[in-house]
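Please read the structure below before turning to the comments.
With one protein chain withheld, the remaining protein chains of the complex are depicted in position.
Coming up: chain A.
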């Protein structure tokens, strides 16, 4: 088995010393984390490493020695290094040495218990310690794994890499010691020139704790008000569950609770989730405030309110024209005149009622819009949800027509299907879920056939009304669906992850690739490890925020079937479906 030595690229110029790292016996590989410089007291080094081990739970130990031949010119150094191996007993003992002017490094391993594989090759793998420490390795996604033929091998490789990445990222404490620290031990690693930190970040960390506490307190107040009994008795709770604004507000409230919880995020994915939610809310509120500033300038609200009433009137006028057309001979279709007149007048009366209500409300519309517009400071999504609700309320007459038409049509379809069975002398057997033959009485047959004939001849009229109002309803649902899709997009898009992928692509790793630096017989192979960034699709899949989905999940086929049978379709999901 090839011995792999992962060597941090930043240590290649370090002075001679000891290699500190972790030995992973299952993979026959050594992960070098830092170089300890001469001079040192072996006891202190051991004690320091024990402390590090205690804090990080990573088995850090001295793995071997490092010689940079620029400094070491003495002949007796070889002997000295071998003596070191007896002090820090490790199996195997790795001796890395670099000659000045030569590209190739020499590497020799000493096994305490020679097991016959002395002639093993050694591979040196350079890695960028900073990137590896900061990057988050993503295991291969299910779809990719399924596509790959060697499934097990891929998973195994991923877990090996994971072990290496974890070793580096967990030994953060080791890297906190820079060269300016007073101490008996001098180390070389990526931060040895100075620890990276930002004053702003530290200040924000300090400030976030009281801010979080304050937000949590406010949130608990708000949620207590929301859950009070006055707002949750039956008809109100039903209305709340149907208004998309309430759903959006509840969703955002949960998000705020997640962010402001004073507990530390347990793992990386939770941390990313928090960051994503935070950026999402920030963006949302920014867009909302922009919208608000646009709306309240130059009295745009007033113009909007003035335009709204004529628009509703116009829609009602169009509907009236449509009904008049349907009451005549629409498209040359042969309708039952009596039923046609009855239905047409019924719907016309509804429109009349609707217009009177709108006009009754018209003096208050500007005021209502002015106050509703303020809600945009809660975020663009809330404003969009309110827009969706306003559309739903303004097109309530269309919804009513649709429900009447659908109910009537549904009744006819079900009646016709069961009467058609009666017409053939059959019936539906509920117990066996099949059609059985049945002998009916004479009066049953007579009434059944009479009704069948009447329903059959009245079907085209009802079907036409149903068709027209369903098309109108679908138009409204489509507009609402687009708005909901937009809201859902803002809710679910992981902006922080996408930004990270855009600017710091190594932070989200999907794997690594190796580049061969030099190769020569007798010398160890030298590889450079580079991080493969995660694809944007992978980022979406891994960090997509879960949302309440308010648009129907019906497939197209079932939707068409529902439309044909006359079942009601809703833009929101049914309660029963939501649970599963």
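The rule we apply is simple: contacts are C-beta pairs under 8 Å (C-beta built on N, C-alpha and C of every residue); 3 or more make two chains touch, one makes a residue touch a chain; residues count from 1.
In this text, contacts and distances are computed from a predicted model.
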Identity of the absent chain, which is to be given by its UniProt protein name, from "Trafficking protein particle complex subunit 9", "Phosphatidylinositol N-acetylglucosaminyltransferase subunit C", "Peroxin-7" or "MOB kinase activator 1": "Phosphatidylinositol N-acetylglucosaminyltransferase subunit C"
Option touching the unshown chain, where A:449, A:519 or A:558 are the choices: A:449
Of A:227, A:439 or A:555, the residue in touch with the unshown chain: A:439
Contacts of chain A with the absent chain, listed as residue ranges: 334-338, 422-425, 439-443, 445-450, 452-454, 457-458
